[in-house]
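What follows is one structure encoded as C-alpha cells, with my remarks underneath.
The complex is shown incomplete by one protein chain, all other protein chains being positioned as in the whole.
Right, chain A next:
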Amino acid sequence: MTLFRLIPLACLTLASAAQAQTTLLNVSYDPTRELYREVNEAFAAHWAEQGHEAPGIETSHGGSGAQARSVIDGLAAQVVTLALASDIDQIATTGKLPTDWQSKLPHNSSPYTSTIVFLVRDTNPKGIADWGDLTAEGVEVITPNPKTSGGARWNYLAAWAWAEANDRDPAEFVGQLFANVPVLDTGARGATTTFAQRGIGDVLLAWENEAYLALAELGEDQFDIVVPSLSILAEPPVALVEGNIADDAQRELATAYLDYLYTPEGQALAFKHYYRAWDASAADPEDVARFPDLDLVGIDDLGGWAKLQPEHFGDGGIFDQIYVAP
C-alpha cells in the first residue's frame, strides 16, 4: 500500500479508537494544572466504580482569557473551569451556554475559591504587612498585567477593595501601586518566575494557592507569605458548555465531573491543592487549618463582573488611565 493510502487510514483508525470511549475536554486556566491532574485521576476511578466505562478526560491549561477565546472560536470543550466569571460570560454571548449558567451549580458555580496574598522575601526585609505598605517609596511590586491575566484582575480589585475600606481614593491608590511595578508579566506563572527565579521585586501579589505552591517548590527558607488585613474572595467558576455536548452519554459524564468537584472527595482535593473549598468533611484537617483568617470582599460587593470588567479593564478604562491620561 502506498503512503498516500496509509495516512487517511491511520487517521480513521485513530478517530474511531477515540470514539469508542466517552471523552471529556476540560478547558482550564494556568495554576490548576496540579489540581486537575489529581481530580481527573480520582474522578476516573470514581466513575469506573459506578459501573461506567473508563472515561477519556483531557485538560488544557493557559491564560484564562486565551482559553475562553479558544472555546469561542470552536475548541470543543464540554467543561470550562476558568479564572473569571466574565470569561465564561463571554463564551455565553456566543450561545454555547445559557446566560444564567452561574446559577446552575452551588456557590455561584465555584466549587473552590481562593484569595490574593503577598509573597515576600525571607524575613520580610521591607516590613510589608498590608496593602498600604505596597505604595511606599522603594518597594517594588510584582504582578502580572490585569489586561492579559485573569489572576491580576483579582490582584487589582483586592487593592481597590482595601483602599475603599480604608477611606483612600482607590483610583489614586492602585495608580501608586502600579507605579511601583517594574515588570508586568502577561501571566501569573510568569510573574512568579520573575519574582522567585529572577530575583526582581520585594513582593509578589499572587493567588493564595500559587503562593503556597511557590513555597513548597522553591523552599520555605526563601520566601514568606504575608496575609493582608483584607483581600478579595476570588471565585474561579466552572460550567458545562451545552453547545459542545455531543450526546447523552457525554452530558452525563460532564455533569458527573462537575458534581464530583462538590463531593467531599473533590473538595478534599481542592483543599489539598491550597484552594479554599466549602466542604471540609473529607479533607485532611491540616490542609484546612493552614488558611489564615482574613476579611474577604466578594466580587458582588464591588459591583459584579458585568460592571467591573468594562469600567476597570476595558479599553481606556481605569487601569489604562494609570499609564495614559484619558
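By definition in this document, a contact is a pair of C-beta atoms (placed from the backbone, for glycine too) under 8 Å apart; a residue touches a chain by one contact, two chains touch by 3 or more; residues count from 1.
Convention: contacts and distances are computed from a predicted model.
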item	value
Chain left out of the displayed complex - its UniProt protein name, from "Cytochrome ubiquinol oxidase subunit I", "Sulfate transport system permease protein CysT", "Phenylalanine--tRNA ligase alpha subunit" or "Tat pathway signal protein"	"Sulfate transport system permease protein CysT"
Contact residue for the chain not shown (choose from A:Ile57, A:Leu134 or A:Leu184)	A:Leu184
Options A:Gly65, A:Pro170 or A:Gly266, residue touching the unrepresented chain	A:Gly65
Touching residues (missing chain, whole complex) on chain A	63, 65-66, 69, 72, 90, 145, 147-148, 181-186, 190, 193, 197-200, 313-315, 320, 323-324
